[in-house]
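Excluded from the complex is one protein chain; the other protein chains are retained at their positions.
Naming follows writing order (A and B), and every chain is counted from residue 1.
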Amino acid sequence: MKKSKVFWGYAVIALVIYAVVQLLITTEVIDLYYKNMLITMCINIMLAVSLHIVIGVTGQFSIGHAGFLAVGAYVSAIITTKLMLPFPLAILLGAAAAAVAGLIVGIPTLRLKGDYLAIATLGFAEIIRIIFLNTDYVGGAAGMQVKYLSNWTYAFFGVVLTILVISNFTNSRHGRACISIREDEIAADAMGINTTYYKVVAFAIGSFFAGLAGAIFAHNFYIIQPTTFGFLKSFDILIYVVLGGLGSLSGSVIAAIFLTVVSTYLANFPETRMIIYSLVLIIVMLYRPTGLMGTKEITQLFKFGKKGGTK
Amino acid sequence: MEWIQQLVNGISLGSIYALIALGYTMVYGIIKLINFAHGDVFMIGSFIGFYAIAKWELGFFPALLLAMLVCAIFGVLIERIAYKRLRNATRIAALITAIGVSLLIEYTTIFFRGAQPAAYPEVFKNKSLDIFGVQISSTSILILSVAVVLMILLQFIVHKTKIGKAMRAVSHDADAARLMGINVDNTISATFAIGSALAGAAGVIFGVYYTKIDPLMGVIPGVKAFIAAVLGGIGIIPGAMVGGMLLGVVESLVSALGFSLWRDAAAFVILILILIFRPSGIFGKNAREKV
């Protein structure tokens, strides 16, 4: 009883934060710049958490996450701009299409291990990108113009849903099965866990939420082009997860927020931006090779009651 | 006849992939690191060669040797500064560091000389040789021969010299090698030096053959070479050579069939098919998993 009260406490706090930010946006205290930054942040959090379930929880080394982002973005964009259907449906179908793509990619590749899996997922992501590049229906290289339909509400509840589903999955029986695969696949197999099944499930869930992020991404930036979804985008997402700490959900969230802020701030230094960014990356990795949070969650560092002090 | 010509085109391209892939595969074999900065060492090599030929007016071979030497030192520096500390960290942390190093090299180069491409000066008067109706440029023959010589040299180093023996021992079992009195740190550095020197040579050859070089030129050949290394079985030296050649030929043939836009996709499809049916690459041995 007491614990469920804690849950509702968190839920209320989340809603309050949503409401406060929404109010600030409506009253234009938060201007377009910060609103855009918040939405970008939400998209990056969704991407980071959706890759976290594949790499952090299940231990499967995927470096082709941008492919699923692309599927979500393109499918949702087709639904709103070509078929003229409502945006919520586009988000749902975009995410579902990405999950299907995840299954198609995952079933053959997830039998591979380590670096072989990595290069195979990278390959699939590039294949997805090349398919879009050569499809004139979605504009080929010129890309597709997309209506601006996203807003803080979609982005925030996208994040809430992503974190809700993935953290619940991680703490369920299925999630523990996935963790056992990460720790020792052979031992997990020997214990009677259907490792292929769980790897594919985790992969499909990750793809689903990458697609969700893709739908909001597409409707936030006016145009999508195949070049946006190259392997460098996949690396960006991978960096969030590793920098945050493999296996730490809150770590990937924090890293996504941290790097979005760093990247936005560095836009003021156009000439040296990427140099500073890469130095930050190298230095963090050299001095904290386990990532910012290690495998710990932020809740293990601070008790709920002391939450206010974490600022 | 046209097909033979396409094949020759493919082998020239493949020999460059193979030279880069060798460095990938050697480093991977010894410390299990996907060194994403390798493509950028290739880029640095290309620029060293460019300045050597265009500004200091050296010939092709001195420039090639200079680029190899500088790249070898550069590779060792990267290893000592960035990767050495991470030897006991997770492999993915090392990978992210490698991506960071790669971005750092690229954008530092852009910072100092801008992103504009440079054109390699012509070092050889290019002649087209007509062999049985097939046009083969003299440069492509030269490139192929340089690449083959370097590969033979590498085989010699790995199999006939003391350092090569040490490298094989460390890649087989680093702890056992250390117990046998092999200086593991120096051996790893030597691996980086040799791999980077080959990338540097590939950079100069690339410049001479394709003329255009720019600070981001290493990204795509880097990824392609990585594919080639995996294709052949990562960690296996002959595998990288065969993988590189195969990739070059496949790309050329797909373009020749009129599917040039699907060329990269075809390379990946073949990669995935090989991985599914032979999960450890063409030359890979199926290592037994230990519990």
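The rule we apply is simple: a residue touches a chain if its C-beta (ideal position, glycine included) is under 8 Å from a C-beta of that chain, and two chains touch if they have at least 3 such contacts.
Simple rule for what comes next: contacts and distances are computed from a predicted model.
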Per UniProt, the name of the complex member that is left out, chosen from "Na(+)/H(+) antiporter subunit C", "Acetolactate synthase small subunit", "ABC transporter substrate-binding protein" or "Formate dehydrogenase subunit gamma": "ABC transporter substrate-binding protein"
Option from A:89, A:164, A:191 or A:283 whose C-beta touches the chain left out: A:164
Residue of B:184, B:216, B:269 or B:282 in touch with the missing chain, whole complex considered: B:216
Omitted-chain contact residue, chosen from B:5, B:90 or B:155: B:5
Residue of A:138, A:224, A:241 or A:259 touching the missing chain in the full complex: A:224
Where the missing chain touches chain B, by residue: 2, 5-6, 9-10, 12-13, 107, 110, 114-119, 122, 126, 128, 135, 137, 206, 210-212, 214, 216, 220, 252, 255-256, 258, 260-261, 263-264
Missing-chain contacts mapped onto chain A: 2-4, 6-11, 13-14, 17-18, 20-21, 24, 29-34, 36-38, 40-42, 45, 133-134, 140-143, 145, 148, 156, 159-160, 163-164, 167-168, 171-172, 217, 220-228, 230, 232, 249-250, 253-254, 257, 261, 264, 267-268, 270-271, 273-274, 297-299, 304, 307, 310-311
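We take it that only the chains that are shown with their structure count from here on.
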Separation of chain A from chain B, taking each centre as the mean of its C-alpha atoms, in whole Å: 33
Chain A residues touching chain B - in the complex, by the definition given at the top: 55, 61, 108-109, 111-113, 115-116, 118-120, 122-124, 126-127, 130-131, 133-134, 186-187, 190, 231, 235, 238-239, 242-243, 246, 271-275, 277-279, 281-282, 285-286, 289-291
Residue numbers on chain B that touch chain A, as the complex places them: 28, 34, 82, 85-86, 89-90, 92-97, 99-104, 106-108, 110-111, 223, 226-227, 230, 234, 261-262, 264-265, 268-269, 271-272, 275-276, 279-281, 289, 291
